[in-house]
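A single protein chain has been omitted from the complex, and every remaining protein chain is retained in its original position.
Moving on, here comes chain A:
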Amino acid sequence: MGLVLERLPAGLVWQGTRLADAQGATLHTGFAELDAELPGGGWPAGALIELLAEHPGVGEISLLLPLMQRTPPERWIAWIAPPLLPYAPALAAAGVPLERLLLIQPATADEVLWATRQASAGGSCALVLAWPARLDTAALRRLQLAAEESATPLFLFRTPSAARHASPAALRLQLSPSVDGLRIDILKRRGPPAAHPIHLTLRSGTRQEPPQEPSATPGQTPPPRLTLVG
């Protein structure tokens, strides 16, 4: 039986043990470990992707950095209702084209959803990142359709408690910080459930040496190196 299935042309019958072939184009994440675990070998280009994290700053920007560096010209990178301030010098130093970054701060939750839908539809954004305050299934479905139609990847940042509810998202990843990077649990993907979490090393360069003593309190630090005097 298995042999018969193997001989069939690719894409005709999907087997549960394999990752689904991506329906549309995919975008490389920039991390080989993550690409290997995603259907089609990257972020789905026209789909809703949920990233669940406890609070901002777990490493989500570093995760999307390769994607932001590679945006095609004349398309926006839309950040809708970010919880904190995206820091321009750091983004510029990391190679994010700031002139293409559009920061949208709607006043109400309804307007956040509206703006997200506008940005994902129409294909004028290369990438949409949104931090919606509240979402229901109907709103999620609408966002999924908008992203699908325009082939714009839409990343929604939500809290881990959202994992309890069903979602039409094509991909749901739970992000949590680890000692040297980011731990990613794949909660949902088109394919078999992920067996183990993925660890991405994001900051090998920043850590010069492991802390000498685990309880190195900030009070006993070496004298500061003076880098500049105003």
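In the analysis below, contacts are C-beta pairs under 8 Å (C-beta built on N, C-alpha and C of every residue); 3 or more make two chains touch, one makes a residue touch a chain; residues count from 1.
We take it that contacts and distances are computed from a predicted model.
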Choices "ArsR family transcriptional regulator", "ABC transporter ATP-binding protein", "UmuC domain-containing protein" or "Acyl-CoA dehydrogenase family protein" - which one is the UniProt name of the chain not shown:
"UmuC domain-containing protein"
Which of these, A:119, A:147, A:173 or A:198, touches the one chain of the complex that we don't see?
A:119
Go through chain A and note every residue touching the omitted chain.
54-62, 72-76, 84-94, 97-107, 111, 114-115, 118-119, 122-125, 176-179, 203, 206-208, 211, 214, 216-219, 221-222, 224-230
